[in-house]
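For this view, one protein chain was removed and the others were kept in their places.
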Amino acid sequence: MQFLAYILSRLVQMVPVLFLVVLIAFLAMELVPGDPIMLMLGGRANETMLAALHAEFGLDRPAVTRFFSFIVNALQGDLGTSIIQRQPVSVIVGERIEKTVFVIVYGAVLAVLVALPLAVIAAMKHDRPVDHAIRIGGMVGMSMPPFWLALLLILLFGLGLGWFPIGGYGEGFFGHLWHLFLPGLTIALFLSPILVASLRAAMLDVMGEDYIEVARSKGLSPRRIMFKHVLRNALIPAITVLSINIGWLLSGAVIVEYVFSIPGMGSLLVRSVGSRDYPVIQGLTVVFALFVMLTNLAADLSYMLVDRRVLRK
Amino acid sequence: MNSNNNPLLEVRGLVTEFSLEHGVIAANADVHIRVRAGETLGIVGESGSGKSVLCRAILRLIPSPPGLISAGEVLFDGTDLLALSEAEMRRVRGTRIKMVFQNPMTSLNPVRRIGDQITEGLSVHYGMGKAEARAEGVELLRRVGIPSPETRVREYPHQWSGGMLQRAVIAMAMAGEPQLLLADEPTTALDVTIQDQILALLLELQERTHMAMLLVSHDLAVVAETCDQVAVMYAGRIMESASTKALFEAPMHPYTVGLMNSIPDMAGTAARLVPIPGQPPDLLHLAPGCPFAPRCVHASPDCAETPIALSEIAPGHHTACLHPERISAGAS
Amino acid sequence: MKRTEVKKRHGLTAAIATVVGGAMLAAGLFGGSAALDSAAAAEVKKGGTLTFARPEEPLSMTGFTISDNGSIWAIEQVCDSLIEPDDSGYGLRPALAESWDISDDGLIYTIHLRDAKFSNGDSVTMADVQFSLDKATDPEGYLGFVFPAMTREVVDGKTLKITLEQPFTPLLSTLSLFAANIVHKAIFEASPEDFGVHPVCAGAFKVESFERGSKLVLVPNEHYWDAQPHLDKVEMLYVPESNARILGLKSGDYDVINVVPLNQAKSIEADSGLTLEVAPAFRLDYVYLNHARAPLDNKDIRMAMNYAANREAILKVVFFGYGEVPNSFMPVINYHCDAIEKIAYDPEKAKALVAGAGYDGTVIEVIAASGDSVARQAAQILQQGWQAAGLNVEIIEYDVGTAFGLLEEGKFFSMVSYITSDTNDQDFLASIQADNTVFGGFFSSYNNKQVTDWLTEARSASDPAVRQDLYCKTQQQVYWDAYSVPLNFKPFVNAYRNDVIGFHNSVTGPWWLKDVWLDR
Partner (left out) sequence: MPAQAILVAAPGAVLREIGRWSITLKIGSLMLLVIVLAGIFAPVVAPFDPYFQDYDRVLLPPNGTHLFGTDQLGRDLFSRVIYGIRIDLVVGFIITFVPMIYGVAIGALAGYYGGVLDGVLMRLLDTAIAFPFLVLIIVVIAILGPGVHSIYIAVFLVAWTMYARLARAEMLVERSKDYMLAAKTLGYPTSRIIFRHALPNIIGSSVVFSMADFVLNILLLSGLSFLGLGIQPPEPEWGAMVAEGRDFIFENWWICTLPGLAIVVAGTSLSLIGDGLARRLGQRHQAIL
């Protein structure tokens, strides 16, 4: 019950934020030059047609009215209709959520697979050459622009070795894994230095805790101590880092989708902004924001799974 | 196995060094102690005197780097622990020598169940199954006086009070019935009312299992009440060691005297407390001789210059003072 | 991606164009695919899947609401109109209309409908034709203004009579546009949105599946009125990244790719397993100039920009030699005049013109759509030349939406872009760009009474020689007025594996995939 109440209160807190996000997106698009109907018609429309189409998409109403009707409709699951594609925004965006989420989750999982062993080694060999190498390697890794990394991976794996496709989404789960390997790896290589740094730091902190010495005094092996005692306690900061970086990850996904031709939300966003497809941009903004907020919520909830103390606070 | 005359634990000439940014310090310098089975050795000294380091050195828990045990022997039941492999040493830690730490609030992993932590050593070193370990955990908790242990084994550390946690830590140490218990200031972090309970518990357990105990404390009163033998540490060295009775009746080192004078109940009369003059020692810049010399009222010029070894001045009574005779004079 | 957006707008503009009559039309009607098909038929192998990677993304399969080439060229495979462009794109041929009669006064068109079926097996009825043309010509609708005022009357189940208020020779070509495709009325009406994903038309192919943003799968329409396509399946993939297309082609993942990055065209030519197709296109890459904005209102400045434009360098460095330095303000369509002298690269003359023009140092902004590397490179070469001539020039990248927003509002100096035509009509594209009364000079504000008169006259003239003369005069005048800074007559550059037979690009853009077969 306590748990449910917590989730509920968090969800309630999300409402004003979501409202603000949508409001800002709305105002922003109002300020931008370019009329979607004109763009759609190639600037060749007569006044009657313009008026008719504006009416059809409700663009003749004041922004405030449109904003609130958007809110009202959105609450009923209706995000409007794309001006360019003439399809419900919920459908257009919905089709792409899976792809973006797949890329990001894939990247995050790869990042954990890369980062976890490195962080464990670095922490266990603290201040030894291996540790320094991992730390400095991480700094170099963190300085690599994702788009550049992506190009290097294309050059190496796509052209040089020919192991992986350099674009597209693929078919079926394993097709996705196969096609999205390089995008996923790009995200992973971008993310893992941050993860290694935070995990390593957290583990070093934990390793200085009394209970770790107690564990050693019990005659436990370093490996057991690492996995049974250190890692779990070090997870919270790492989860925090992951969730804080989710916004960055989404921005990164835009570039990664762009470079690897993945039909996800990022590429849709770039295109929709280009064609001033307001309903799609608004829908995407809402979905992006929800995504970030739910990720943060999930991170908070996972703290509870890791550490019961959080519940009490 | 052990006759009473053969010590269960004998530390000889132990030197533990730490490399710091500006130099190397010896946290333990030429430490000698002995503990027999069933006996309690108290180690007293101010904070920073190397008591805790000694406990960790015995268990080889000194983090390396920066720490290093550079000389000496730790003979446990005739075996030099320093010569064991890491795996063998882990076995010793898990089965024969246990340690109780100062702060119970931080001695337990916050994200794991108390019961699991208590019996973890058992499952690792005795291959105990889950159910068996759980039962043993309940039993251990019962023995250290935790009410309704059946339900409490499942709880997490944040749900327990400090006193209860220290009982849990002791239960953890008692798992597998060790021969030697290193208790590193087990009561310091607790309320005064709880302290006595915990000490009583330790003594009761010791009596029941006939284990040897090393009780580290900065509190002379605690040591006086509980220990058979006492060793006084200063700047990483043993200054004086003797039976509790002998030490308190006739201290043979100026530092011991100073210590006693600075503690309320110890001076007996409690008329006035005399703090030890001067600064605590700077381990980085020690003179070759007696480290206490700069603060010592009885010191002679050569005190600071020649290294002074422990010498037996009465049966079982050792002191590292050049001028023990001046103390008796000063005391009377 | 961005490119699609740019293209889209001009695709639309071009789609409005009409087709010339006379000899051209006849050639279109009687030449073309029938002969080609029978010639190849002897050795044609049936079956197989053609994988075709395109940088343009189909957005919707409804011709009434979209205007981007990504969609249009896909729709052309699926939907037929009454009349369609021929193989080359230069002429016309019958499609769902079996034949037609035109009255002597040019006002009444009698269209005879063919026995044809939609991809779901339903017959194409006059009701469907009426419905589709109603949608297409609806003046409130999206492309309605393309069509002249007319009344349509169903004579019988197979005959449609179209009556015009005034003669309008280009009607047949207008009817061939994608927007005039015949759709299944009942299915469209049931859900226009659903129709955009699962269209039911009477073209050679039908949509098997449409995954927006990644791929469109076409299979033969077994009810197609003409010969069945040779292929079993076409997978049209959206692959915006050019390197990915090249790599996929070389590795065999793709059979055909279009919009080959020109710097890699040579490596494809060198690959013995691949064929590079360089096909003429109704396309001109050029710099839009806003004559309404000082200092571009000064012809000397515009001429200086032309003299200082190192087109040879652009052709070499940006286009890798593919194309031709233009001698016109519009693409090479019919009635193009080869004889017009090109404005030479003459930095000294440019400098002198700027010096004499009283230029006040106003910064001239050159817009390039962000992400459009061709535009960006060309802009930088131009900038170097223009600055050497004494002009202050800044390059600005805007996303496509903003760029065209500025264009529409007239808030721009210049923009590197291009124009294409979906039909072979000289008149309308010329009019859009140069006749201020038609479209304000296509964002340029170009206004020349003489040119307007010539174009008006050419529109109504029936003698090809007369029109040729008028269009040559127009070309000479507008081009030498420094209407714009033309950069390149850029061709379509595609590449395919050698075992792909019969693939070719029509000048207007699409490909007749029903004629393609795989030699494997």
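Which chain is which? They are A, B and C, in the order written, and residues in each are numbered from 1.
Everything that follows uses one rule, which is that a contact is a pair of C-beta atoms (placed from the backbone, for glycine too) under 8 Å apart; a residue touches a chain by one contact, two chains touch by 3 or more.
Computed from a prediction, not measured in an experiment: that's the story for all the values here.
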item: Among the chains presented, those that the missing one touches; value: A, C
item: Touching the absent chain when the full complex is considered, from A:I134, A:A197, A:V214 or A:I262; value: A:A197
item: Chain not shown: contacting residue from C:P261, C:P295 or C:G441; value: C:P261
item: Sole residue of A:L53, A:V103 or A:L269 that reaches the chain not shown, by the stated touch rule; value: A:L269
item: Positions on chain A contacted by the hidden chain, ascending; value: 13, 16-18, 20-21, 24-25, 28-29, 31-34, 135-136, 139-140, 142-148, 151-152, 154-155, 159, 194, 197-198, 201-202, 204-205, 237, 240-241, 244, 247-248, 250-251, 254-255, 258, 266, 269-270, 273, 281, 284-285, 288-289, 292-293, 296
item: For chain C, residues in touch with the removed chain; value: 2, 242-243, 246-247, 261, 263-264, 267, 310, 313, 316-318, 368-373, 376-377, 379-381, 383-384, 394-399, 401-402, 405
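Going forward, only the chains that are shown with their structure count from here on.
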item: Leading chain pair when contacts are tallied as C-beta pairs; value: A-C
item: Distance from chain C to chain B - Cα centre to Cα centre, in angstrom; value: 90
item: Distance between the centres, which are taken as Cα means, of chain B and chain A, whole angstrom; value: 53
item: In chain B, residues with contacts to at least two other chains; value: none
item: Residue ranges of chain A in contact with chain B within the complex; value: 127, 209-211, 213-221, 224, 228-229, 232-233, 306-309, 312
item: Of chain A, residues touching chain C in the complex; value: 32-35, 38-44, 46, 48-49, 52, 84-88, 92, 95-96, 99, 154, 158-159, 162, 165-169, 258-261, 263, 267-268, 270-271, 273-276
item: Residue ranges of chain C in contact with chain A within the complex; value: 1-2, 5, 8-10, 12-13, 16, 59-60, 62, 65-67, 139-142, 144-145, 192-193, 196-197, 211-214, 237-241, 243-244, 247-248, 251, 253, 399-402, 404-409, 411, 439, 443
